[in-house]
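With one protein chain removed, the remaining protein chains of the complex are shown where they sit.
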Amino acid sequence: MRLQRAEILSRERFGNHLLLRYRWNGCIPQPGQFVMVRTRSFAAALDPFLCRPFFVHDYDGESAALLVEIRGRGTSLLAGEEEEVVVSEPLGRGFDIGNGPVALVGGGVWVSPLKLLSRRLAGRGIPHELYLEIPSTAPEAYGDVISRIFPDADLVPTDDPERAPEKLLARVGDLSRYSAVCASGPLSTLAAVKRAACEQVCVQLAVRERMACANGSCHGCAVPVWDGGGRTYARACISGPVFLAEVLAW
Amino acid sequence: MRLQRAEILSRERFGNHLLLRYRWNGCIPQPGQFVMVRTRSFAAALDPFLCRPFFVHDYDGESAALLVEIRGRGTSLLAGEEEEVVVSEPLGRGFDIGNGPVALVGGGVWVSPLKLLSRRLAGRGIPHELYLEIPSTAPEAYGDVISRIFPDADLVPTDDPERAPEKLLARVGDLSRYSAVCASGPLSTLAAVKRAACEQVCVQLAVRERMACANGSCHGCAVPVWDGGGRTYARACISGPVFLAEVLAW
Amino acid sequence: MPAAGTLGREAFGEVKGVYGAILPKTVTPKPRAGNPPPRLAEAPAGIINSIGLQNPGIERFLEDLDDYDIGLPIIVSVAGDTVAEFAELCARLAGESRVAAVELNLSCPNTERGGTTFCARAETISEVVAACRTALPDKPLFAKLANEGALNNALASEEAGADALTLINTISALAVDPHTRRIFLKGGLSGPAIKPVALRAVYEVSRVVSVPVIGCGGVTSGTDAVAFMLAGASAVQVGSGGFVREPGEILEEFAVYLRDNELKAQNLTSALRSRDESQEAMLY
Partner (left out) sequence: MPAAGTLGREAFGEVKGVYGAILPKTVTPKPRAGNPPPRLAEAPAGIINSIGLQNPGIERFLEDLDDYDIGLPIIVSVAGDTVAEFAELCARLAGESRVAAVELNLSCPNTERGGTTFCARAETISEVVAACRTALPDKPLFAKLANEGALNNALASEEAGADALTLINTISALAVDPHTRRIFLKGGLSGPAIKPVALRAVYEVSRVVSVPVIGCGGVTSGTDAVAFMLAGASAVQVGSGGFVREPGEILEEFAVYLRDNELKAQNLTSALRSRDESQEAMLY
């Protein structure tokens, strides 16, 4: 895995979420692509061992941003004090931008790549609408960040996690208005979007699976897909992380 | 091992050496005692695994200082950016302060504990003299730090490492002037001091051996000693790191 | 409880009220000076040690036994060079009322078999455990096994009469110093690095034996202890972890886990859920 040092330009912490911005002059990230990140040079510490994958949340030509939910050791280190990260080029296949209109549907920290996607769509003048789930259990800080990051989004408050996808889809309404639906959210949301929309419009889902190499070498990031009638495993890091919904075998 | 967090008050870097000062309100360190140090809380990284031992270099009632030669990963991390260290109480047996006069003899980064020792001797009005080896191969920065830290010391320039201990001892001169010699330096120096002085005066040598537990549990820090005529191993962390020269079986 | 050889008397102050038993360093029939330094090398997320069973020998150990009494049961770890030595050590401890149980350190070299460890062959394990069982009829007998061959050795130990199995001892390892171009240390690897291996051994063994398994290897946190118990251990030993953390903190984390999950320690061993209950885990 090819990694390079990048200066951290800012860290904003909102409750359990972190918005991390670093200087980036490498390849231009495409919406839905991800990067592999370590907090410190490998020579200093062999543990935590692996790089962590994160969607590219935003990019302005000079810096890239990640939206990170702090979960374990890797993400806690990212939230720490170090002045640099070690980061890969943008990796994987992102969303396929057609002519729109596009519905962007998401929830949780997984809304991250929808920012870069909506920016790119806006840049190309492609009409799109954003529908983001805000669970009632989410801390207030989360709602505040999301409405600041996505000022034009339709924020859908949800109570019961089991019924949240349904409620989100109800707000999206008639799917035939769109030429594509791009979703990045909890698995239940992805599954619901797939079920509801797959036969009407082009549905693209951003999935994630544990990764080690992120270059197709390890076969660790297996995602079940249909392949010529049979069920097989694709590698999320190179065939995804964005997949056409009908390809996914779940 | 009982460790506590301590705020880093300052870091001064001189070439390959680091003077690290941290806030300390715990037990008062005795000259020749050491502390075990980690850079970060254990939850964040399991590697490097062990704490690192360092002599207490200085103490002013509110802060303690370490003089560190940067060698590998642990010491590099110490020289890094973090705002805290995780540190033990002062451990082990230090120098035994008699009534003097005392010769303090040292070299390398191992001169570290002689600072606290000379401060303590001065505080008690015990006469003492410092002889420190400065190899011609040492970087200029090292010489500068040493003469700043030990303004009253007799700095002995040496060329040939093999003959350095001899030269140092020549400068110390007649040992019978002293009631004790306290040495902390390269092994060759310690051995030479032992050979030259052991039968005339009370010689105390600060030794070091790799440590894991620093509380007598692991038997890792074995130092060969004479015990009732036989050769056996003492644990440097609890029976040392300062030993009477005649006890050491080397 | 501590792992054998990792908690000295000098550090008992740290573990009062924390551990449920005291387990001193392995004792041999005669005193041993131990190996020359270096005895330690740091490894990635672990330690390699080669102490050489430095100990005062059984007689002197028993003279000082009161020093180990801090109100906790004392489990004595023993090792011999031959089957007969093991049995003699057990016989010597059988009549000692202050000794609560005996742990056989079976990972040491067997001088009768050309220096391979007792753990190298299940037949030897049977022999030692059976001899010790006879010599120690009235106290619990623990067999401490290496990872290599753990499954067969566990079955052999159980059949030969062990009351519990301790898994695992250090794993044979080597440190090379590229700088001096020398072998730096031949010894045993311990610490977090071996935790996944130890968990696997505990899991596989606890599924096929009916005696309790004591988990050991790389515990440095309360959740590590939980993981061992979920994998099938009835109790957990802390070794290298105690060098870098305070055992009391580990226990506190363990207690917090139990509280948060509304569980009791004794139920943990059977609290493992089956994997396929959750789709979410599979796809995350």
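Just a few scattered comments:
Order as written gives the chain letters A, B and C; numbering starts at 1 within each chain.
One rule holds for everything that comes next: a residue touches a chain if its C-beta (ideal position, glycine included) is under 8 Å from a C-beta of that chain, and two chains touch if they have at least 3 such contacts.
On a predicted model such as this, the values are computed, not experimentally measured, just so you know.
Among C:53, C:131 or C:199, the one in contact with the hidden chain is C:199. Remark: the omitted chain is touched by one listed residue; of C:79, C:189 or C:251 this is C:189. The residue from A:58, A:129 or A:209 that touches the chain not shown here is A:209.
For subunit C, the list of residues touching the undisplayed chain reads 36-38, 43-46, 48, 148-149, 171-178, 180-184, 186, 189, 191-197, 199-200, 203, 218, 223, 226-228, 230-231, 257, 261, 271-275, 277-278, 281-284. Residue positions on subunit B in contact with the hidden chain: 46-47, 187, 207-210, 250, in rising order.
On the side of subunit A, the interface with the absent chain consists of residues 1-3, 38, 42-43, 46-51, 209-224, 231-233, 238, using the contact rule stated above.
Note that only the chains that are shown with their structure count from here on.
Centres computed as Cα averages put subunit A at a distance of 53 Å from subunit B. Centroid to centroid, with C-alpha atoms defining each point, subunit A and subunit C lie 45 Å apart.
Each chain gets one centre point, the mean of its Cα atoms, and the points for subunit B and subunit C are 35 Å apart.
Contact of a single residue of subunit A with at least two other chains is seen at positions 46-47. Residue positions 44-45, 192 of subunit C are each in touch with at least two other chains.
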